[in-house]
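One protein chain is absent from this view; the other protein chains keep their places.
Now for subunit A:
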Amino acid sequence: MKKFEKLNSTVVPLPIENIDTDQIIPARFLKATTREGFGNNLFRDWRFDSNDQPKADFVMNDPTYQGKILVAGKNFGCGSSREHAAWAIQDYGFDVVVSSFFADIFKGNALNNGVLPITVPEDFLEKIFEKVFENPETAIEVDLENQTIKIAETGESYAFEINPYKKSCLINGYDDIDFILSHKAEIEAFEQNR
């Protein structure tokens, strides 16, 4: 898994609530049997019309807004367990997703792929949207070691939470299988003792 430590980037703002995984990657694109290439179809039906032409009013088609951080409304990633959603976000080039609330399964899938989901309070999220729409060059600084997210221009920051184990996985690029396999004897003992 890719390592993550720090990031300083402009952002793509998507102030919509309850963005579900069917929007992030529609089911008809789940027929691939590899993990690659899903970025092309990220937010497919919001990005492109039925003739595959980019929709001008969608933020990802607006060159004003670019960056490695996606900022979205609350309850991001609700719905299906498809990890393809996390793969699409990563493949498109996002390393961080910021929201005031994440759906459980999406959050786990993102962390398992080196994409950092950061939960911030509603008012901090509003501040980011406000600043970015005022000035699209607004940069956000993410520091995983110190668990902080900062609006560079104003210095306003928030100390986010992350499970210490998951944090060390991201920083070191480890995944859960490496960890669980190191405890195989205990799994077998558990099976014996049932």
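Criterion: a residue touches a chain if its C-beta (ideal position, glycine included) is under 8 Å from a C-beta of that chain, and two chains touch if they have at least 3 such contacts; residues count from 1.
The working rule: contacts and distances are computed from a predicted model.
*Asks:* One chain of this complex is missing from the view, so tell me which of "3-isopropylmalate dehydratase large subunit", "Polar amino acid transport system ATP-binding protein", "Heme exporter protein C" or "Beta-ketoacyl-[acyl-carrier-protein] synthase III" is its UniProt name.
*Replies:* Its UniProt record gives the name "3-isopropylmalate dehydratase large subunit".
*Asks:* Just one of A:40, A:53, A:66 or A:81 touches the chain that is missing; which is it?
*Replies:* Final answer for the missing-chain contact: A:81.
*Asks:* Looking at A:42, A:71, A:105 or A:170, which makes contact with the chain not pictured?
*Replies:* Checking each option in A:42, A:71, A:105 or A:170, the one touching the absent chain turns out to be A:105.
*Asks:* If the hidden chain were put back, which residues of subunit A would touch it?
*Replies:* Interface with the chain not displayed, on the subunit A side: 15-18, 20, 22-23, 26-28, 30-35, 45, 50, 73-75, 78-84, 86, 101, 103-105, 108-109, 112-113, 122, 126, 163-165, 175-177, 179-181, 183-184, 186-187, 190-191.
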